[in-house]
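Only a single protein chain was left out; the remaining protein chains are all shown in position.
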Amino acid sequence: MKRIYVNEKWCLGCHLCEYYCAFANSGKDDMAKALKGVKINPRIRVEEGEKINFAVSCRHCEEPLCVKSCITGALTIKDGLISFNKDKCVGCYTCIMSCPYGCIMPDGSGHAVQKCELCTKNACGEPACVKGCPNQAIVFEER
Amino acid sequence: MKREGEIRIPSGCAISGVISKSGKSINGREMITSISTMHDRSNGLGGGFAGYGIYPQYPDLYAFHVFYDSNKSREECERFLDRHFDIINLSKIPVRKSDKIIAEPLIWRYFVEPLKTKLKDSKLDEKEFVSKCVININSNIEGAYVFSCGKNMGIFKALGYPEDVGEYFRLDEYEGYAWTAHGRYPTNTPGWWGGAHPFGMLDYSIVHNGEISSYDSNRRNIEMYGYKCTLQTDTEVITYIIDFLLRKKGLSLEEAAKVIAAPFWSTIDHMDEEEAAQARYLRAAFSNLLITGPFSIILGFEGGLMALNDRLKLRSMVIGEKDDRVYMASEECAIRVIEPELDRIWSPNGGQPVIVTLDSCKDKIFIK
Partner (left out) sequence: MAVNYLYPEYEIVRDTNKCIACRVCERQCANEAHWFDPEQDKMVCDNAKCVCCHRCVSLCPTKALKIVKSDHTFRENANWTAKNIKEVYRQAGSGGVLLSSMGNPEPYPVYWDKILLNASQVTNPSIDPLREPMETVTYLGKKPTKIERDKNGKIINNLAPQLKLSTPVMFSAMSYGSISYNAHESLARAAEELGIYYNTGEGGLHEDFYKYGANTIVQVASGRFGVSKDYLNAGAAIEIKIGQGAKPGIGGHLPGIKVSEDISKTRMIPLGTDAISPAPHHDIYSIEDLRQLVYSLKEASDYKKPVIVKIAAVHNVAAIASGIARSGADIIAIDGYRGGTGAAPTRIRDNVGIPIELALASVDSRLREEGIRDSVAVVVGGSIRSSADLVKAIALGADACYIATAACLAMGCHLCRSCQAGRCNWGIATQRPELVKRLNPDVGYKRLVNLVRAWDHEIKEIMGGMGINSIESLRGNRLMLRGIGLSEKELAILGIKHAGE
């Protein structure tokens, strides 16, 4: 299965992936309209260190702890893709605590979580973070 | 209007050639008949012939055919010839006057051999000496133009349709073992006698149909080696390239064909290793002598003819065979008209040389 991988060697820490992610999942057709004056809550986050940057998003683990820990069946895995059903989520945040990568976060409503679903549920077509990365540090490929 | 040489003139054409491998006589009339069937490929602005073996009385002398604009240029040229050659025989070339051939220059023929002392002083070999003298006359003596200078061969050319030119020069009175002929279709000039084909250098003569796109590249390269392209025609530069490759560099005809109509790199990659190495070498060594653009040529030389097309075969050419004779022409009709019953007729591929020599010359690998 194609997954998103990040090569920290080429990650510039520019944070563009976060903005492209937020825009892609905003449901709006204009980035300024979507993000102007908004504190974004992206599903990919750039971890910054002294000399190293690394964008982190859901790894789509083969044996996902989040799915195992989900008490309502809101998180499921199908063909390798871990998807999230907001209607089933009760906002218990167990998944957030169980994800070793910190890739699941509250969605801002306070009642549910959000996570990367490889842009399969928005109009982007392919992962927006990958498309928007200026240095090909984020790639979407089979490994 | 500018004359040929002052301006470059593209032209289309018809060509024809015949050789008897056993060296039997072929009358000039046959070539006239052959080329006249391709009348529409010429426009009356140039025609010509080359005959090989036509001067058996002087086989070892250089036969110079010269056009003069005036007696003044003739006198100047003859003074030059006197200083460099023994003139064994000189005369006007006999012609049959006709109202179809106009703007006639004076046309003279000289049978000469280089003066031994001059030749020795020049430290050149004999052929180089002769060719240098000819280039010198053509570029420096105004109104004089040597258009044929080989041994036991001669070029005859004029403004007019080729069949009229043949009649004018009374070619029915000449017998040779090989002939070539040419009808010309220049595109933007009244034409000039010297610009007609064949073009010759020593015993090499070229008739050519096409317009080469590599002209200036070839010209500028060959001019480094002592040639001067005074006519600015394709035929002239092709003749010099052939003279350079065969006589000065000692290539064989096949090798020379691999230079001027070089196989494509993609073709070379599929050759066996030895052949590929040779082809690569020739392309790299003589890259500036590759000729591109459409051409079909017949090269006449002492003892044979070679026909060659450009590597894409952008000009027509067919080969006919009957008994000991081989025919080469732009169109099949030009062969059928003189030999209706052929043993074989075929069309060579682009860049594939067709080399026919007298049986007596067969063992000569290199034609120098």
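For clarity, chains are labelled A and B in written order, and residue numbers in each chain start from 1.
Throughout what follows, contacts are C-beta pairs under 8 Å (C-beta built on N, C-alpha and C of every residue); 3 or more make two chains touch, one makes a residue touch a chain.
The shown structure was predicted, so the numbers you read here are calculated from the model rather than taken from an experiment.
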*Could you list, sorted by label, every displayed chain in contact with the chain left out?*
A, B
_Tell me which of B:88, B:277 or B:333 is the one touching the absent chain._
B:277
_Please identify which residue in B:223, B:324 or B:359 touches the non-displayed chain._
B:223
*Which is it among B:103, B:285 or B:333 that touches the chain not included here?*
B:285
*Spell out the interface residues on chain A facing the chain that's missing from view.*
9-10, 12-16, 18-20, 23, 31-32, 35-38, 51, 132, 134-137
*Which chain B residues touch the hidden chain?*
8, 10-12, 187, 210-218, 220-221, 223-225, 249-251, 255, 262, 264-266, 274, 277-278, 281-288, 290-294, 311-312, 314, 365
